[in-house]
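A short write-up of the structure that comes next.
Omission of a single protein chain aside, the complex is shown with its protein chains in their original locations.
The letters A, B and C name the chains in turn, as written, and every chain counts its residues from 1.
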Amino acid sequence: MSTRLARGGRLIDRATAHEFTFNGKRMAGFAGDTLASALLANDQMLVGRSFKYHRPRGIVASGAEEPNALVNLGQGARLEPNQRTTTTELFPGLAAASQNHWPSLEFDVGVVNNAVARFLPAGFYYKTFLQPRAAWKHLFEPVIRASAGLGRAPTEADPDRYEQAYAHCDLLVVGGGIAGLQAALTAAGTGARVIVLEQTAHWGGRAPVDDVLIDEKPADHWVAATVAALSAMPNVTLRLRCMAAGVYDHGYVLAEERVADHTPGDGRPKKRLWRIRAAKVITATGAIERPLPFAGNDIPGVMLASAVRDYIVNWAVSPGDRVVIVTNNDDAYRTAIAVHRAGLTVPAVLDARTEADGDLVQEVRSLGIAVHLNRGIAKVKGGRRVSGVAVCAQAGEGAVLDEIACDAVAMSGGWSPVVHLWSHCGGKLIWDEAQAAFRPDPQRPPITHDGQAMVAAVGSANGLLQADEVLADAIRAAGGSGPAPKVHAPAEAAMVPVWMMPQGASAELRAKMWLDYQNDVKVADVQLAAREGYESVEHTKRYTTLGMATDQGKLSNINGLAVLAGSLNAPIPQVGTTTFRPPYTPVTLGALAGEARGEIFQPLRRTPMHDWHQAHGVYWEPVGLWRRPYCYTRPGESHADAVKREVVNARSHLGLLDASTLGKIVVKGPDAGRFLDMMYTNVMSSLPVGRCRYGLMCNENGFLMDDGVVARISDDTWLCHTTSGGADRIHAHMEDWLQCEWWDWQVYTANLTEQYAQIAVVGPSARKLLEKLGGMDVSKEALPFMHWAEGTLAGIPARAFRISFSGELSYEIAVPAGQGLAFWEACIAAGKEFGLMPYGTEALHVLRAEKGFIMIGDETDGTVIPQDLNLGWAVSKKKADFIGKRGQERTFLASPDRWKLVGLETLDGSVLPDGAIAPAPGMNANGQRNTQGRVTSTYYSPTLKKGIAMGLVHRGPDRMGEVLEFPKIWGGVVKARIVDPVFYDKAGEKQDV
Amino acid sequence: MKRYSVFAIAREAMRHHTGWERAWASPLPKSSYDVIVVGAGGHGLATAYYLGKNHGITNVAVIEKGWLGGGNTGRNTTIIRSNYLQDSSAAIYEKARSLYEGLSQDLNYNVMFSPRGLLMLAQTHHEVRGYMRTVHANLLQGVETEWIGPEQVKRLVPIMNIDGPRYPVLGALLQKRGGTARHDAVAWGYARACSAMGMDIIQQCEVTGVRQQGGQVTGVETTKGFIGTKKLAIVVAGHSGQVAEMAGFRLPVEAVALQALVSEPIKPCIDVVVMANTVHGYMSQSDKGELVIGGGTDSFNNFTQRGSFHHIEETLRALIETFPIISRLKMLRQWGGIVDMTGDRSPILSKTPLGNCFINCGWGTGGFKAIPGSGWAMADLVAKGEPGPLAAEFGMDRFREGRFIDESVAAGVAH
Amino acid sequence: MSEAASALGNASFEGFATIREIGPMGMIALRAKHDLPQLSAALTAVLGLGLPERRRILTRGEVRVGWMSPDELLIVLPYGDVAATVAALTQALAGVHMLVADVSDARCIFRIEGEKAAQVLMKLCPVDFAMLAPDELRRTRTAQVPAAFWAEQGGYTLVAFRSVAAYVMGLLTHSAQPGSELFPG
């Protein structure tokens, strides 16, 4: 059984005990424990079930590479699925539950999959569930879905906060082991700005566990001294609990800091996403030990040799009283020594090599531990935990030579450098025969903006496993030249790659050798994939799901690759590796979204009158990032009722509209007229000062993109109004042409949209209201239709435009935004006697539709030209050029056969459905109904007391009086007559009074 | 070709699955073919498959510079839908969707087409009107879609926050028979079926030149030598421009990076595909339990298969706002794909200035869902030398004429 | 006559830094090529300040002139002085191709104060603060909106568009939450 040792544990604080629960069971651990070490200390070997076969799973590793020990962490809104116990720091009150089983961890119905495993090889689902066709959707897929998926999603919104932050440095060092710290120290000494990130809560990495002596002292001393030195330097930033997730182009590195993961609910952000810009990155990310593929290597109690050592040394946790070591290298002998030192028993070291006599081997032998060469494990015995191993010759086919009772197996298949960050942005790898691993190829690094190397790997991440080499490498990579600290490390003999144990294992055994623990991919599966022609490593990965689990193959990739290479009789480097994709370990989505939630999810643009609308029954409509009143409801009113009331009131009395969102761009300069003649389809240079003109803007393709009223302010200055939400786009469009095409023209623009609140005063009493406010002459004579004037209204400086988008007598008043609310409230107060009511965008739409005015985005959709909308009058024939002119000359746009704007009047007075389309007789070659027109805007007109609509109809204006049929989506047909699109006041008398 | 079935599995289980055949052969190229398809992605393989199945042309090679299905076929978000607005788009995507329905049986390979339903959320009044237009169009196009209200949306997707606050859900366009399929399986299934018809799928074979005589294509130079052909189909999303250049013409296409990501696997929590265009995000849950999430595209030319990460942040903000429960889940893996973008964002299936050379490209971010329809139409074009009805509107000449197939309502670009 | 109101009525927040919306503040956008011979003289005559170097902001009392682009300056001054200053500049630059516009009401303006003020902005702006000159006017992005800021009086002054004032306040408040310092101590 696994238990807490009486002494030791360099990372735990025995004075601070933490209670926690696992599957509701109360357990105890210490500050400094990981959840994994605490579970082991409580003899919780079984921690989960695998993805496919629901096999019992125990803790294999001690760090980010752990594939098995994932839990649902926390409860309620703070539930977090798939939390890796080996990287979860223990905190008081932690509650964890195991995943992927039903009804319980100990008794899981899903384990039936294990019993029929031989019917479920890799890719079995591609070959079956084919008949009958409907069965996949209704029968098989639901079962597969329900059985997959590991942890549960929370059911409530996340109560925690997240944030992001930017950092910049000359050198980013990823990894706080001795390589990273040495690299940082060297670089910082040159004055460089250095940031060091360490994903765990501790500095030093593996060296202190591995008995390394630096400058004659245990590595812990050197680590403490170096961290102290770095902390004292102003040009160095050290961050623990901060995992570099991905390396992106031009030195951009994402890192996730666990700020309050271990102190939930303390008010700090749970996580912080760092967006770091580094001139150069050093990855000192170490190496990951590989499991050995032998039958039963997934039974709880089989662990990585390094993990066994970590649990003993760091957390004083014994994984078992009797630990069999199985290895192909010298490093695992350190585990034998650690186990022995802890007072536990090593019944045997099974070494697959035929020779082993390095310093460590000799030391183990001298401790009286049996070392057996050319030996491997034929099979692990046990179910929910290890009870023993059957020993065989590595060179053989698995004949059992001996059986050893034990409760843990420590395995080591050699070490693979952590090359993920090196590879994210294109760094290439080379195969290292001696270590049987891929390591960074210094000749082909990822490059940055200037073509120089962006990343350098150092230490174990660079394929160097000896501490003396590691420190020298770090100094070199950081640009230093001095001697490395003196390191004492035993001499190690070469490892010998073992990709299958025993090397001649039978099919029976191969079907029990796990490569990917979480996804249940075995040696036999990879061999099957190769046999079926899924020869590319990417095919094999995708066919078997090898390496696609939440650990992203940290333990399984190289072993799987080697098995594939073996099956194909190809050298490993020729088979290649799969692509490493960010993130290194999974990153919380909330952290990626950062602060952008709730109120600050997106900027919400508010006009100066926003709060007034909010206080007066507004129903909002999002328009770009703005929010505009759709209508103002009164108690008991529906939105439709409110719109009707607002329309009728504006036509009969007086309406007030917040039009502040309209774009307002000033264009000034000697060439401004000439420039606007290029921007607009009609002529703006001839507009007299003091006058307004409606203008259309097309893109270079000829399609209508914006419209608005242009006012000439002075001889060299025009003010261009754009659609709501169009201001930034149109301003950018103007600047684009000015800066990139006509840069010698003397024109300046300024986007003054937000400088002014703009308020439309609309209706028969509009003039009376302004006269009551007082300050300027707004009479017909002083301010005729399509003119503007400047002055003061209600004591506020104002510019009044005599324009109308409703067909009524109407003014648009621009006042400084800071006085917009005051002006609005003055209007409301003064307008009471005239029956003033504010109205929203929907009433605005109805009013304009009654008048046959088009709306950008309704009558246009990016494929409509002004001529389609009978706006040919606003497209100059005289001008030699304007943006869009050449585009409109193309055959399809110039064709007389286009759909054109008409009014549509239903025969029964009903409202045509939005987006309705009129079919034409017959079908096209693809069996679709032919069409001849569509509705672009449709409303109930309270003025006319019937439905009115506009639409684009094939040769529409030539077909006045014809009746079209519009099928409805819920059945039935609406008949509508083609009519003039101006439904109200065709002569335009009301607006010009 | 040995057929796949549950009985075949049972038989093989008894002998440790040692009797399975190769899914497709890996031959060396012959000296010439009737048709060479460049690109063994979904579109290229489907082109070859329907050349054989519909037109009896089986002396075909599909050549691929990497591994089959390794481009965008293997790196998309697997969504299948046909609720398009324009007639020509709806026709080809609906053809594809209907072929997907029977594809597993047709290929004897389970591509796991899962018509789990697809929702496009309307979160502004403008969007409501836009989708109403699509529903009406689909009605006349024979594409089954419907408009549903917010309560129905909530019933279909209980984890969705339909009350905003920023963009309350006003309704949705629902295509019940839209859904997802297993993307790799589509390529593998077509490859296996092509191979069974005697076609050669030649991987690790990069085209380095296009040979022509008298304005007609005669073959391709490759890293495995010259291969002659009577007809050439270029179906290489992402690198279309490079191959077209070898054939002597320029395409109205730019290559940009599109991004996607998956979360860690969790127990089923969302059964339909949801697309939210106002806030820019879409999401579905795979059979493995991963949330499959689509990000945005960069707007600059890029061939690196790495995109700019800020698009992913934007997408996740939007999705967390829409599905607040996903905030504590984790991103497992993110990646980019290189997609072709044309001037109207619609594909090109076209004859080219080079005789007997045909091109299929420009699918932008929507290629996976089109694979069977695209292959069907392309096979028709290659076999007959002239586009059939499905491809008729997708010719390259439409840009010169201004005859766009524009599915977006975005204003065009200046310059 | 009503008083001009700032966007948020001078809202404030106390976190690990102090956030204050200030204003209304006078602001003038002046577009003109900086190598115009008359420009420097006009600035000196009207404002008592010369032409700032690239990305710099000059200060004299309550008046500032900042470099916005090769053909744009930002003049910051008391709100009440804007009309007269616009008139004076217009006169001083008569006959020259330029554009002068009152943008006081188009903007919102914040102060971020305290020893750790920079940390608030480091969460929001992709800017290397260590590389900023003391008198630098930096135009950048604050989360999702454009903004400009400069250092003064032991803190930063940040200008953004008026319509997003509440959003910017929300960002600054979120970033300045007590306990969320980037560099504790």
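FYI, contacts are C-beta pairs under 8 Å (C-beta built on N, C-alpha and C of every residue); 3 or more make two chains touch, one makes a residue touch a chain.
In this section, contacts and distances are computed from a predicted model.
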item	value
Name of the absent chain as recorded in UniProt (options "Sugar ABC transporter ATP-binding protein", "Heterotetrameric sarcosine oxidase delta subunit", "Multicomponent K+:H+ antiporter subunit G" or "Branched-chain amino acid transport system permease protein")	"Heterotetrameric sarcosine oxidase delta subunit"
Visible chains that the absent chain touches, using the contact criterion stated earlier	A, B, C
Options A:D43, A:D170, A:E637 or A:E735, residue touching the unrepresented chain	A:E735
Options C:N10, C:T44 or C:T140, residue touching the unrepresented chain	C:T140
Sole residue of B:F309, B:W335, B:W376 or B:F394 that reaches the chain not shown, by the stated touch rule	B:F309
Where the missing chain touches chain B, by residue	239, 241-242, 250-255, 298-304, 308-310, 342-343, 399-400, 413, 415
Touch residues of chain C, complete complex, unshown partner	54-55, 67-70, 72, 126, 138-141, 146
Residues of chain A (touch criterion as defined above) contacting the omitted chain	248-252, 277, 426, 447-451, 700-701, 732, 735-736, 739-741, 743, 880-881, 885-887, 889-890
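By our rule, only the chains that are shown with their structure count from here on.
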item	value
Distance between the centres, which are taken as Cα means, of chain C and chain A, whole angstrom	33
Chain centre separation (chain B, chain C; CA means) in Å	49
Distance from the mean Cα position of chain B to that of chain A, given in whole angstrom	22
Chain C: positions in contact with at least two other chains	none
Chain A: positions in contact with at least two other chains	596, 602, 604
Residue ranges of chain C in contact with chain A within the complex	1-7, 24, 29, 31-32, 71, 97-99, 101-107, 122-123, 125-128, 130-131, 143-145, 161-167, 170-171, 174-175, 177-180, 182-183
Residues on chain B engaged by chain A in the complex (per definition of touch)	4-6, 8-10, 12-13, 16-18, 20-26, 66-70, 74, 87-88, 90-91, 95, 101-102, 104-105, 108-110, 112-116, 123-126, 128-137, 139-142, 146-147, 159, 161, 165-167, 182, 184-185, 188-189, 203, 263-269, 278-279, 285, 287-289, 304, 306, 308-309, 312-313, 316-317, 319-321, 324-335, 389-390, 392, 398, 400-404, 406, 408-415
Sites on chain A touched by chain C in the complex	161, 163-168, 193, 237, 259, 266-269, 272, 275, 277, 595-596, 599-600, 602-608, 625-626, 666, 668-670, 746, 748-750, 752-756, 795-796, 816-819, 821-823, 826
